[in-house]
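Every protein chain but one is kept in place in this view of the complex.
Naming follows writing order (A and B), and every chain is counted from residue 1.
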Amino acid sequence: MPDVNITVDGKKVAAPAGTLLIEACKNAGIEVPSFCYYPNLSLQGACRMCLVKVEKMPKLQTACTTVISEGMIVATNSDEIRQARKSMIEFLLGNHPLDCPVCDAGGECELQDMAFSYGAAESKYMEPKNHKEEQQWSPVVYFDRPRCILCYRCVRVCGEGMDVWALGVQNRGVSSIIAPNQDDHLECEECGMCIDICPVGALTSGAYRYKTRPWEMNHVGTTCTHCADGCKTTLGVRRADTGMEIVRGDNRDKSGINGDFLCIKGRYAFDFAHHKERLTQPLIRKDGRLTPSTWEEAFEVIGSRLTEVRDCDGGQAIGVLGSTRTTNEENYLLQKFARVVLQTNNIDHHRTADFPAFVSALTERPEAAASMRDVYNAPAILLIGNDPTEQHPLLAWQIRNNVRLHRARLYVINSQPIKLRRQATSFLQIPTGAEAQLSSFLAGQDSAIDALLSGPTSRDEWISLREKLRSEPGLVIIFGSEIRGSDVVSLVKSASGIHDVKFICLGDYANSRGAADMGVYPDLLPGYQRLADPGKFHEEWGGVPRAVGFTLPEMIESATAGKLKAWYVVGANPVGRLALDPFAFSQSFVVVQDMFLTETAVIADVVLPAANAYEKSGTFTNTCGDLQLVKKAGEVTGTKSDFEIIVRIAGSMGYDVRKLVPFGRGMTADMGQSRGAQSGEVDRHGVWLEASGLELKMSPFDPMAILDEIQRLLPGYAVSRMDLLAGNAQHTALPAGKAGALHDPKLIVPADNNLFSSGTLGRYSRTLNSVIENRHKKPEELEVAAD
Amino acid sequence: MADLVSHPDEVRVVSKRFGKGATNIDRYLELDGYKAVQKALGMQPDAIVNEVKNSGLRGRGGAGFNTGMKWSFVPKQSPKPKYVLCNGDESEPGTCKDRLIFEHDPHAMIEGVIIAGLAVGATTGYIYIRGEYRYLLEIMQKAIADAYSRGYLGKNIFGSDRHFDIYWHGGAGAYEVGEESALMESLEGKRGIPRIRPPFPAVVGLWGGPTVINNAETLASVPHIILGGADWYANLGPPKNGGTRLFCLSGHLEHPGVYELPMGYNLKRMIYEVGGGILNGRKLKAVVPGGSSTPILSPEEIDVAMDFDSLTKVGSMLGSGGVVVLDETTCMVKFALRIMKFYQHESCGWCIPCREGTDWLKKTLTRFHAGGGLKKDIDNIQYLSENMLGRTFCPLGDAAAMPTISIVKKFRKEFEEHLDGRPCPFEKQGKIEELPVMV
Partner (left out) sequence: MRLSEQFESRFAEMLTHYPTKRSVLVPTLLYLQDEIGYLSDEGIAEIAQRLELTDLEVRNVISYYSMLTTRPRGKFNVQICTNIACLLRGGEELLEHCEAKLGIGHKRTTADGLFSLEEVECIGACSWAPAAQVNYDFHENLTPAKMDSVLEKYKNAQ
């Protein structure tokens, strides 16, 4: 489309036809103020802040509703306009409580900023103000009516953006009020988007309010630790007695794959960090009881016992469990540690999606993995299984907004009437468990259709849907863990004729995909490389044990039989999460590193207090394969990152940590990236580093050194480090060639988290619990197992 | 229900069937009823539009836009159905004329809506009547039902190949809903919040279809134009201001009432001849010429022709035909306050200047009238009104600002007389009003 040329304040500006004047001005660097205008939400023209002079128009016009037209001449900064803006602020301040000193938004309030810019400081208002008490609408949402300027952003983001429609406008005139859907409270997804989008302090968060002033916080942009979508989140942190406390989560710079979006977990559920049961000291079992000890003692015990088992019984007597919430660097390091230090391939993790099958189905066209951004831009989407609204809130947001803003066609096939059907061009319900037949049918096997016919959809409708899908170039096919193993292969095959088709395989935890990509498998090395063909890893690591290791069920079996002598469990809770028999662990020497005394940790011999993902650095890979930076924000004194712990255990086993973490060899040493909001990381390790004869700046605790190795050895991960460090998501490519595997589909156990649960972590989040309790549900419905 | 009046100067066009039992369809037919629509059925749509355009008929809802011109903006082709919407929300203070048309001549409304439909290619019309006028809604319901039973509505109206449906619709109390885009929202079952324009209703209106919206009196005038011809109608009034209109005379007059007078009729004569002069022989203080939204006129300004252009020239507006006469006993501060109280109550609240401005002004005027006024308040009332003017989302904000500005300008002295804690010189006793509370 050719550009339209206009003149703004004497400056020539060109923008595509259809552009709103306010956007055209913004792109040309001319700021037109507004409250009610918000990109991608419906237009209101209500706040009248954006009034500008358009030549030939008698009255001032709202730049937020005016579409530019060729030759338009616009003035945005005349006396008349400045007076109009000033008067709007005066009108607003008339009834505004002016309680900025105690308002959460003070310091980051758009009304404050505008009053400052347009000089509406002198008060002409003498009348008593309309007052109303503040209301609590939910555990996380508070509403202070007098502060509300009625920009309707909250109403729109809740309705148009979230498809929740929990907020309305009631009464009229000066009595107009934003109202929650349940009379005096809200029943909604508690995403907090309304709070985030509020330009003033009318909507505030129960988690953050009255805790601090915005300028007292440092802000760290990192990646959310909950579901597998990988929202970028900015954590506001403040010094506390116990280290660094996270006081707020939001997405204030609106960058990243999620733009505006965060769900309840991303926004509030960082509070587990300061749960009173958080472990801050290593525990060693003495006389049958877990007893607080020092890190030195713990490393000594672990080092000597693991060395003993390895040397006496061999690596196959040790089982290692990785985590779906530790960083890529930690997962990589853990499997490397298992393979080169413990000399075992007995390593696995809680698998929630069949990524190995996904990779092997796509070995011919590794570029066909869609990114989270593709979900927002694809012309058409096929969603099979899963309920993204509950399990992948960002994905659901992207889908909804793609449909709303770009009119994408959405095809939903599910055994349940999931909420996204409301955006769907077509929604077809299938019997529970018929996903396999669905894949076969889509792949062209007509006989499989019988299994799909129990619902209201007729044979003809199924066939016409299949036809329609085949003529959807650019289709993105998204599937949940219902589709596994050979069904993934059928599904991929079904789309072979569609031009530019792409896929997304949905896993459940923040770094489920990363754990898979980093080779936390008994038979697959990083990049899904088969053990039989260790290639570069063999050289790089100086050898890889040949024998395929045990899967988790096999480890349990071996332990039950008394053959597995030691467990090293990193950030996982198999007893609580997978309902495994604790007996399988009670026979062996068990090391657990975690934040809490989980069901698995209570039976361990040594428990190490670990830092969580908000307290360390590295990278996460979301379920689409988008790589993002994890930055250190909070800190709890006494804990250590899993990365550091693994290195220290290797050190205590007498292994040369220089070989484990090739620091100083790659492109970057830790130049501070891993330190997040704090400094002094180097000082903190100073004593140990010096004692070990290592130079302070070149630290083996530098996750970037492992990232170097990952980027060196996994071509799909060779993305721009600069962009990554700048906080941008980088889409990784799937490995080509002979990668991936078809495992036993039973190894996959979905996490079944919903909006308000998040494995074990979620159980320690006060906010999540309060929201759940607020809904008066029975606790057994809520108890979601740990990861 | 409401009393009818008459005066020799009246030229009865729209009101010619008032009091003649025309709610009865047979009686209506005897009184030339449904002749215009049958004539229109034989005309090309463009010919209807031109006839109305040339008649100089201007919207009786307030803005005074040429009706035929408005119809010509409706696109000929439209993928969505087109509609005619009759605006019978009549809520402008001082206005009580549409009520009489619905009461006495409901079939004329039906005829007008059908003709508008024929002109723009719509096949459905809605007649929106304000909720307080329940008895009129019932009259309209019966008229519509009668028209259907005679085959004047529905399929093949009057045996032609044309179809036309008309539905009645009742409001529930909201002045702002009379604003055309808020009217559509209300009809669609929503809050009466106006819509962003452009697009204008003629292009994107009810349920997205092109929609002609006209005031009840405007539409009721149309059949007469079709029958009597554009020239006849145009010549009833001055150039560009065709026809007659229903003037609602109220306030301090000896003979208030609704009179149909030619456009351009002299206001002074209207007050002193038609309205019978000021009540009890008192002196005139001011006149609201066209409903509460129009700037007030002082006695020196009333020698003016009551048509759209002449009133614009004297800085006011013809508005909706509501002529409210104020005598010397009227407190202008109180009057300004009552007007503002109305707009504060009726502001839809959507946009900042109107929502906050009307509330602020109402509070200030309340305090001022109660004796708590300060000198700077007078300027502030002016300042606030000027800050609303031309900057609100819909014209309601202007409607609140314009009369206020004119009252302060023309009656500043009266404001000054309220200063320094003095009781209102016009009140029997200085009544202190309660300050408004938020609901």
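Descriptive notes on the structure:
In this text, contacts are C-beta pairs under 8 Å (C-beta built on N, C-alpha and C of every residue); 3 or more make two chains touch, one makes a residue touch a chain.
Predicted model, so just to flag it, every value in this text is computed and none were measured.
Check B:36, B:108, B:220 or B:249 against the missing chain and you find that the one touching it is B:249.
Touching the chain that is not shown, out of B:213, B:326 or B:405: B:326 (per the contact rule at the top). Remark: the omitted chain is touched by one listed residue; of B:174, B:212, B:297 or B:311 this is B:174.
Of the residues in chain B, those that touch the hidden partner chain are 1-3, 81, 90-96, 98-99, 130-135, 167, 169-175, 186-192, 207, 248-252, 256-258, 288, 292, 322, 324-327, 330, 334-335, 338-339, 342, 345-346, 348.
Although one chain is not displayed, chain A still touches it through residues 165-172, 179-181.
We adopt the following convention: only the chains that are shown with their structure count from here on.
Of all residues in chain B, only 174, 176, 191-192, 196, 344-353, 355-360, 363-364, 367, 374, 380, 383-384, 387, 390-393, 435, 437-439 touch chain A in the complex they form. Within the complex formed with chain B, the chain A residues making contact are 43-49, 51, 59-60, 65, 83-84, 87-88, 90-92, 94-95, 124-128, 130-132, 149-150, 169, 171-176.
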